[in-house]
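The other protein chains are all here in position, but one chain of the complex has been omitted.
Presenting chain A:
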């Protein structure tokens, strides 16, 4: 099982070694040619990317990929998914195994500048938190001195955790696993006192426990975790398609355009902003080299940002996460749609 991961890394490393034609500027063309988007997702994280009981991938990160497919092909189903562990994700993207990475990945300077990849936006503003068993009687993260902490290997979580305990002058024992399911298993078995991850993930992982009520998330948020889709550096056209697919969804929510009312809006709306979004006016799909109905297809088939959020992680999902930072800027959140005009 694990061996396979390293084989994959080794294979990717050798792929980098052997292929001599650089792929700068070719991702967009290659995607169009093969007719689908190859999208890197998690190995299973409820709300973000996980296969449902019928084997269909669902989640907010999955919908990000579907939106791109809708924009490029007019078909949100033209996506193939590659499940990746946190440790494998960047190598998979660098080597060209996937076209975009949509795997609750935190945007940081190191990653953006030294891995040969570019972050195309933020689809979820998150922050790192702690999950503890309620019977420990811990009320705040400042009481965690000496605790054993379960973490997923190769994440910013690992670094934030170290920073937090160092800054507070507390000690801890890191217990590291490759997959988030393994951290849950170890937490449940009592190998560690605390499970740390992005807060959204903690809510999802908590649902996997045998008795979710027995565990609680501590109030502290110890880091900023802007999560978003990532593409390989060097193809600006592709980068822009991914970036604007997300922006179109936010714009649609700002304008009140949903998958349900978009056809109606297309016929009747006189709002120039809506007309530009739907592709009846303005630059349409020309600049991005896409069909004029690119944004229409995204909203029609995947929905606007709010729909996508509520369906996967919000009140219409088992996770019941409030919009919070992910609300529109007009309602006190951070989601802000760069103008489509």
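Definition applied: a residue touches a chain if its C-beta (ideal position, glycine included) is under 8 Å from a C-beta of that chain, and two chains touch if they have at least 3 such contacts; residues count from 1.
The criterion applied here is as follows: contacts and distances are computed from a predicted model.
Enquirer: When you check the chain that is not on display against UniProt, which of "ATP-binding cassette domain-containing protein", "Iron complex transport system permease protein", "Chemotaxis protein CheA" or "ABC-type amino acid transporter AapJQMP, subunit Q" does it turn out to be?
Expert: "ABC-type amino acid transporter AapJQMP, subunit Q"
Enquirer: Of the residues listed, A:43, A:233, A:259 or A:289, which one is in contact with the missing chain?
Expert: A:233
Enquirer: Which residue, A:30, A:115, A:217 or A:325, contacts the hidden chain when the whole complex is considered?
Expert: Residue touching the chain left out of view: A:115.
Enquirer: Which parts of chain A face the unshown chain closely enough to count as touching?
Expert: 1-3, 5-6, 9-10, 12-13, 16-20, 22-24, 86-87, 90-91, 94, 110-111, 114-116, 136, 144-148, 153-155, 158-159, 161-163, 166, 172-178, 182, 185-186, 189-191, 193, 232-234
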